[in-house]
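Every protein chain except one is present and positioned as in the full complex.
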Amino acid sequence: MNAILTLCLLIGALLPFSVAHAATGEATVQSGSPMLLELTKTKLSKMPAVVEKLEAEGGDAYLPLFRTWLAGNLYYVKSNRSLVEKMGSGKQVTFQAMFSGDPMPDLKKKQVKKVKVNNKLRGKLRSVIARIQLTSEDSSVREAAVRELLAKLDKNVIGILEGLHVKEQNLDVKAMIATALSLYAASDKSNSQSVRLSAIEDLSDSLENDVRNGLTKLTNDSNKAVAAAADEALVSINQRVERYALVDQLFFGLSLGSVLLLASIGLAITFGVMGVINMAHGEMIMLGAYTTYVVQLMMPNHIDYSIWVAIPAAFLVSGLMGVLIERLVICRLHGRPLETLLATFGISLILQQLVRTIFSPLNRQVSTPTWMSGSLEINPVLSLTLNRLYILAFALLVFMALVLLLKKSSLGLNVRAVSQNRNMAKAMGVKTEWVDAMTFGLGSGIAGIAGVALSQLTNVGPNLGQSYIIDSFMVVVFGGVGNLMGTLVAAFTLGIANKFLEPTTGAVLAAILVLVFIILFIQKRPKGLFPQKGRAAE
Amino acid sequence: MIKLLNWFSAGRTSGKYTLPFVVILLSITVLASAANLLLPQDSALYVSTYSITLLGKYLCYAMLALAVDIIWGYCGILSLGHGAFFALGGYAMGMYLMRQIGDRGVYGNPLLPDFMVFLDWKELPWFWLGMDQFWFAMVMAVLVPGLLAFVFGWLAFRSRVTGVYLSIMTQALTYALLLAFFRNEMGFGGNNGLTDFKEILGFDLQADTTRVSLFLITAILLAVILMLSQRILSSRLGKVTLAVRDSEARTRFIGYRTECYKVWLFVYSAVIAGVAGALYVPQVGIINPGEFSPINSIEIVIWVAVGGRGTLIGAIIGALLVNYAKTRFTAIMPDGWLFALGALFVLVTLYLPKGLMGLYGQLTSKRLTKGEQEAAS
C-alpha cells in the first residue's frame, strides 16, 4: 500500500519532465560546405574518413545529418547535389531540405539518389553521434551517449571519457562514465591483475546490459583470477536482475489488479449492496471505452486533454444507461435474482449488437495522451510503463472516492440503509426506488470509468466487456459480497497471483488455475475472504 | 428387472401430456424420415437431407434443454454451464469419429489424427487410447460429464453454494474449460476442434440413410429420456426435488439430505447433456471449443424459459421454437438475431415467467373458470 502511494507521488513529481525532450542544438549550417559535397561523391569504402572530417568540421550542428543518414533517409538531388531528407514511407514519400527543413513538394523520387550506408558506417555514425552527444547540454543525453558507447570502447573513446569524467558535474553521468572506464580497465589485458580485479569489483553493481556482456566475455579470460572475479560479479548482477524481474512481475500483477479492481468495484456495489446480479456490467465498461473513442473523435486536436472529458462523459453515459436498465427492467424483477441475471444478460446481448451495428464489429484504436505514454525508467532492467502506473493510481483514487461517498454522503447512508433492511428503510421514509436507481447508476457509471482506463491498455471492441465480466464476478465473490475492502484485496491478490503464475504456466493455464482456485476457495469459505457476519447475513 | 418395470408403469397423473407428446414426436420423425428416403426428390412432400440434419440438431438441443429444465425448473439450480457437459459428450464422440478416419486423413497417419501430426506429436496421448472402440467412447460420453458434474456438484452443494453464486460458478467452470480446450497442448485439436469425420460404425456419415438413422435415434432417445425423467420426477424423489426448489431449509429439517438429491439430479442432468452432445457431433460434423463458451450455455436457459420451466415438454418445445426462429432469422437478417435473442431474454423474464406452457395453462384455466361461472349462472 505504501509502495503504491510512493509510486503515485513519483508519477506526480515526474509528470512535467516526461514530456519528450525535443530541441537539441540547432546551429545554422552553411549548406554548401565542400565537405558535404564530398558526401555525394565519395565511395562507400572511403566514407568513414569523410564522417570523421565532418565531425571535426561541424560537430554538434551536423547531428541531424548523422541521424538522418543512420536511419537511411539521407538523399541528394542529382541535379545540384544538395542534400535532402526523405519523409514518410511507402507511396507517400516527400522530401525536405536537409538543414533548413523547407518542404520540397516538387521533388520526384527519380530526381534523387540515396547516400549509401552500410553496417560498418552505421557503427561509425553511432559512435560519432554518441561522441557529439557527450558534450551535449542535457545531462540525460550525455548519460544515454555514454551508455551507447559501452559496447564499443576503444582507446580514443576512453581518452575522451577520462577527460569528461573530471569535468562532469552530474552524478548520474559521472557514475555512468566511471562504469565505462571500469569496463575498459577490466578488459584491458595490459593492466595489472589488481587493477582489473578492482575494476570488476566496481562493475559488480551495474545493471547495464553491455556490462553484463563484457563480464561474460571476461569469464573466458586467460587470467584465472580475473575470470573468477568476473563470474562472481555476474552472479551478483544476475541476482539483482532477478530481483528486479520480480519487482517487474509484481508491477504487472498490481496493474492487472488495478484493472480488475476498476472492473469489479462497480459490480461490488450493484451485486454487493443491492444484491442484483448485472450480467450487462461488462457492457457498461464497453460503453465507457467507446465513449472515450467518441470523445477523441470529436476533439482530434486535443488528445492530451480528451481523457479529462472522457472520464465524466463515460460516467454519465454508462450511469444513465444503468439507471435506464434499473427503471425499465431490474426494478420489476425485485427479489428474483435468477430472472434478473437472465434479463440483464439479454440486455448485454442487445448492447453488444448495438455497438457492432453503430461502430462496426472491428476493434477501434484509442490513442494514448502523450503524457501517459512512455515509461518510467528506474534502472536499465526495470522500467514501468506510465499508462499502467497512472491506471493503478487512478483505480486507487476511484476506490477511495467511492468508499468516502458510501461512508460520508447522504446517498451512501441511504444505500447502506436500504441494503441492510429494505422494508425498514422504506418505513423510515427513504425513497428506496430512487436509492436503487442511483445505486445502480453509480455502479454502472464506475464501470464506465473503468472502460476509459481499459481503453488505454487494450483495443476497444464490442467484446471488451465480456472478457472482464467473469473475472470481476470472481473478484467480488472472492472478496466477500458487500465488502468493498474485500474487493480491493481480492482484486490485487488475483492480479498478482495471475502474473506470478504466468511465467511458469502460460497465460491461459494461469487464468484456469486462478478460476479453479476460486471455485475451491468458495467451497471452504462460501462467503468470501471477508464475510458479513451475524443475523443480517442470513 | 420386473420391479423396475413395475415402478416405471406406476407413473402418476402429473405427466398426462407426456405420452401424447411422445406419440406425436415419434410419428413426425418417422414421417419425415420416410419422406426423405422413400419419396423422389421432386415430390412436393420430399424432405431434404439438409432439413433432416437440421431437425436432428434441434432434437439434440431439445434434449439439452430437457437436461437444464430438470435441474432449473424442478430443483431451482440455474446452471449456466450445461454447455460444458454437452461439449464433453460431443468431444468423446468426436474423438471416436476422429479415430475412425484412420489413414484417410491429409497426412495419412494410421494412428494419429491430422492435428497431432501437424503438431509433430509422436504418439497418441493416453486419453485418446481406447477411443477407437465405439462402446468405450460412448461410456466416456456419459461418464466424463457425469463425473465432472459429480465432483463439481459434490463440492458446491455440500458447502451450500446456492442461487446466483452457483450460477456464476457454473459459468466459470465452462469458461475455464473453454480456455483449456483452446490450447493445442490439451490434445483436443485446439482452436479448430475435431472435424472432417468420415464414418460412424462403418456407415458413411454423408449418406442419407446414416443421417436419417441418426435423426431417428435422436428422436427415440429423446422420447425415452423424456419418459424416464417424467417418471423420476413424478416419484417421491420428484416431490423432494420440488421441495428443495421451494424451501431447501425446510426439506432438510424434515430429514432429507438435500445435497445428495441435488448432486444426483445434477449428475443425471449432466449425463443427458452428454448424450445430447454425443448425438449432436456426428450430425453436425464438427466439435470445437466454441461449444464451451458461456453464451451457449446461457442460451439453453432461455430455450427453457421460453417453453416454460418446470414442464419437461415446455423445455423441448422452447428449444425447438427458439432454434427454428434462429435459423429463419439469421437467414433473413443475420445482424438482427442477437437483438431478437436479447429482447427474448428480457421479455420472457418480465412478461412470461412461466413460459409458453404457463401461458397455455393460464388460458385454459381462465376458460375453465369462465365456463364454471356460466354454468353457475
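Order as written gives the chain letters A and B; numbering starts at 1 within each chain.
Just so it is clear, a residue touches a chain if its C-beta (ideal position, glycine included) is under 8 Å from a C-beta of that chain, and two chains touch if they have at least 3 such contacts.
FYI, contacts and distances are computed from a predicted model.
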* Chain not present in the shown complex, as UniProt names it (candidates "Urea transport system ATP-binding protein", "Serine/threonine-protein kinase RsbT", "Sarcosine oxidase subunit beta" or "ATP synthase epsilon chain") -> "Urea transport system ATP-binding protein"
* **Option from B:L242, B:I286 or B:L352 whose C-beta touches the chain left out** => B:L242
* Asked: Where the complex has a chain not shown, which of B:P40, B:P110, B:G202 or B:G255 is the residue touching it?
  -> B:G255
* Asked: List the chain B residues touching the unshown chain?
  -> 3, 7, 10, 232, 235-237, 239-240, 242-243, 245-247, 249-258, 260-261, 264
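Assume only the chains that are shown with their structure count from here on.
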* Asked: When the C-alpha atoms of chain A and chain B are each averaged to a single point, how far apart are the two points in Å?
  -> 46
* Asked: Residues of chain B touching chain A in their complex?
  -> 78, 152, 155-156, 158-161, 163-165, 167-169, 171-173, 175-176, 179-180, 182-183, 294-295, 298, 301-302, 305, 335, 338-339, 341-346, 348-350, 353
* **In the complex with chain B, residue positions of chain A that touch it** => 277, 329, 332-333, 337-343, 345-350, 352-354, 356-357, 470, 473-474, 477, 508-509, 511-512, 515-516, 518-520, 522-524, 526
